[in-house]
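Of the protein chains in this complex, one is absent; all others appear in place.
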Amino acid sequence: MRIESAAAYDELRRRAREEAAAHRQEILVCCGTGCLANGSMRVAEAFSKELQARGLTAEVGTFTKRTGCHGFCQRGPLVVIQPAGVLYTQVKPKDVPEICEKTVAGGTVIPRLLYKNPADKKRVEHYAEVPFYANQTRVAMRNIGKIDPTDITDAVAHDAWAGLVKAMLEMTPEQVIGEIERSGLRGRGGAGFVTARKWRACRNAEGERKFVVCNGDEGDPGAFKDRSIMEGDPHSVLEGIVIGAWAVGAHEGYIYVRDEYPLAVVNLTVAIEQARARGFLGKNILGTGFDFDVTISRGGGAFVCGESSALMRSLEGKVGEPRQKYVHATDKGLFDRPTVLNNVETWADVGAILLHGADWFAGMGTEKSKGAKAFSLVGKVKNTGLIELPMGMTLRDIVYGIGGGIIDDRPFKAVQTGGPSGGCVPEALLDLPVDYERLTEAGSMMGSGGMIVMDDRTCMVDVARYFLSFLIEESCGKCVPCREGLKQMLVIYDDLVAGRGKPGDIERIETLAAGMQLGSLCELGKSAPNPVLSTLRYFRSEYEAHIFARACPAGMCRDLTAYEIVPELCNGCHLCFKACPADAITGETKKVHTIHQEKCISCGACYDVCPTAGAVRFFPKNGAREREAV
Amino acid sequence: MVTLTIDGRVAKVPAGATVLDAARAIGVRIPTLCQHEALEPWGGCRLCLVDVTKKEWRGWQKMVVSCMFPAEDGLAVATATERVVATRKVVLDLLLARCPDTPLVQRLAHEHGIERTSYQPNPEPTDCVLCGLCTRVCDSIGVSAIATVDRGAGKEVAPPFHQPPPDCIGCLACAEVCPTDCIPYQTSDSARSIWGKTFTMVRCPHCGRAHITREQAAFYAGRGGVPESYFETCDACKRTQMAKTFTSLSAVR
Partner (left out) sequence: MNGRTCVDTAPLDEILTRYPASEAALIQVLQDVHRAYHYLPCDVLVKVAEALEVPLAKVFSVGTFYKAFSLVPQGRTIVRVCTGTACHIRGADRLIEEFERELKIKPGETTADMGFTVKTVNCVGACAMAPVVIVGETYHGGAEPAKVAKYIAEKEADHEN
């Protein structure tokens, strides 16, 4: 049935909710990429079979709901049983009969499957009480984990497409842009450009043929929020795109999805077909006479295509080289036509803003950064996964509150945000409220929402080098400062981590970084020195240690680090022996072990597995290289 | 017309001109490598960076490439601010590392006080500065026989599969537009070769000079709807013929 009026939509939603309410219970099995990798599909299948066998299908519906990412990937596969709100973590197919018997049929919880809060070692029964979830506010991710992403009816039961109905049937395009403007929505892809300003410029641009584009080329290593949104709630993305297209007067749209995200392509394709059938997309949308359709384009694998002008070249079938933007894309973008390009998360916010109003959205966040923002919280933190929080929450609350602190309670060193264009924020700034301005002031940036927590075992020189080696593969090579500058910067860093650093290297890095920042053509090159400059700004002493003492304080640079076992502390557990990839450790169980330096490759595997504090220690290598350099 | 200042001097240029056009119109020199008057500006070499500002920007300056930034009324351009010079020096220093033996790069670097690169010189020196002029001129002719291959540090200009390019017509435009003369070719009365492909020359039926390849004549004829024979006559002989025609016409009068 095609929807052509607000009443028809309300009726569809009422029936969808009724249908959902008929199931007295719902079993939500997370089928996001993380949980799938941990075998959640087998868990979902086991539930379907078991419920049938026990005659419980009337109770919970024929199918167990396979949802998008619940976010708490670390503890996957995740299963939530509603309406009780019981969260079971790390569920295996063999746990399913017991869950069906005790929880679904019996209404009791199974303590061993509950999440154990590492802070107080207590089991937490309810989904909403787990600290990881309790402190979140979800806008773009509002329906992820609740709906079956391949079922539009289920999405509608959760208000999907209600924002479009309101926008197109009750408002003018100008009013829609005004609403987005008042909400304070800014680009969620990283730069934070005011969304409404783009839309208005495109609406006012001359020309009949206009485009809207969704940037799903989430390339920042350590970020996967766009992936989870496209996989877990493709309708929120599509709804935003259609609203945007209608507001600016575009009839054609593209969703550019990273090639590494096959499930996102599948779920978006299904959602597009279902939306067309309902009249939310395609010809004569909602019976208004407005036509708009969208095409999915799979990216070719190039980080630079996250840059809007390069992305548009790629959509045109060309090499993804950015263009100098003295003319805005809103005047001359894709195929040289006026184009609005927004990030997946930005589009996903739009429908919710229209539905709940600008004031609701603007009521969250800080003075200049409104609403909530999705992040992937990863790295050396206890609770890793996908989160969405109001802007302005402090890093401390995120890392220690939601993240539960550092793995093994090691010392915190830094949080990396903004990917290769961002920087590392040190411990001294842990109370920094996270918004666009503050992160930029701290020498980092919002970027696409990767938040990588680092502990004392992370070498900041190595981190900067890591991003350089990432970028050198990803630079398009068009302009000199980026192409040649990255090459030369990496030469300097290769020397630093190998103990060949020289006095004056830090100054050379700074001169080159300034040249790249000012001279490069696009944001990739301009921001490429950020990881370098932010680590220099906050961790200069680590650089100096590498250059002058030929030592890596974190013990991560292999050419500078040696490991040994302290005989008095070794209890002969034999774990290091098993972990050593180079057969450099000898020793028998319950006897003292020894590392043979001539075989040791300084990988640190022994240090990481050793359960006894201090039994494996590292120290600067005083090899021939140092004497040679002197 | 728009009026702007460049290093304090007033320039008046037609609307649509770039800052670089305006600078050249009044004799202010800005170095360039990837710019060519016959081609669309590209903005890859970054040598022509300048600072621009306007009164209403209240002291805020923006660094732009002059080959692309449009000349506007009231724009104040500074071609040699401290940061422009510093950035240009970094760019030239990097280029000199890439092309340590290339005379043009050496000269530009020397003009900016750089005699030796402060970076690691390219272990495999090249003369190609990757200015993209060759591929762009080939595109603008409509041939597109060569293009850039790979990306980033490994980027180079090459024909498809590094084999003699099937689409090449042997016009030599790429070699002629190359600022460092790094595209080798041979040409004689009988044959021409470039990019590993050999072409047969067409001789002018009047003077016998070999001036065009068979593929060139065919390509031009196909594009212009003019018979191939029109292109077989060399430009000099065409002029002579035209002169003769005019002479005979005036004799008639």
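Per-chain residue numbering starts at 1, and chain names A and B are given in the order in which the chains are listed.
We take it that contacts are C-beta pairs under 8 Å (C-beta built on N, C-alpha and C of every residue); 3 or more make two chains touch, one makes a residue touch a chain.
It should be emphasised that the depicted structure is a prediction, and the values quoted were computed from it without experimental measurement.
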Where the missing chain makes contact, among the chains that are shown: A, B
Residue in contact with the excluded chain [from A:Asn215, A:Gln416 or A:Ser534]: A:Gln416
Selected from A:Leu315, A:Val350 or A:Cys479 as touching the chain missing from the view: A:Leu315
Of A:Trp161, A:Phe224, A:Phe412 or A:Tyr563, the residue in touch with the unshown chain: A:Phe224
Which of B:Leu104, B:Ala147 or B:Cys204 contacts the chain that the document leaves out: B:Ala147
Subunit A residues touching the omitted chain (full complex): 33-34, 36-38, 73-74, 76, 218-224, 227, 258-261, 297-303, 314-320, 376-380, 384-386, 416, 419, 450, 452, 454, 458, 463, 466-467, 470, 473-474, 476, 578-579, 581, 601, 603, 605, 608
On subunit B, residues whose C-beta touches the chain left out of the figure: 143-151, 159-161, 163, 165-167
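The working rule: only the chains that are shown with their structure count from here on.
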Subunit A and subunit B: spacing of chain centres that average the CA atoms, whole Å: 43
Subunit B contact footprint on subunit A (complex, rising order): 302, 304, 319, 323-324, 326, 472-481, 483-488, 491, 508, 511-512, 514-516, 518-521
Subunit A contact footprint on subunit B (complex, rising order): 43-46, 49, 63-65, 68-70, 83, 86-91, 94-95, 97-98, 118-120, 129-130, 132, 147-148, 150-155
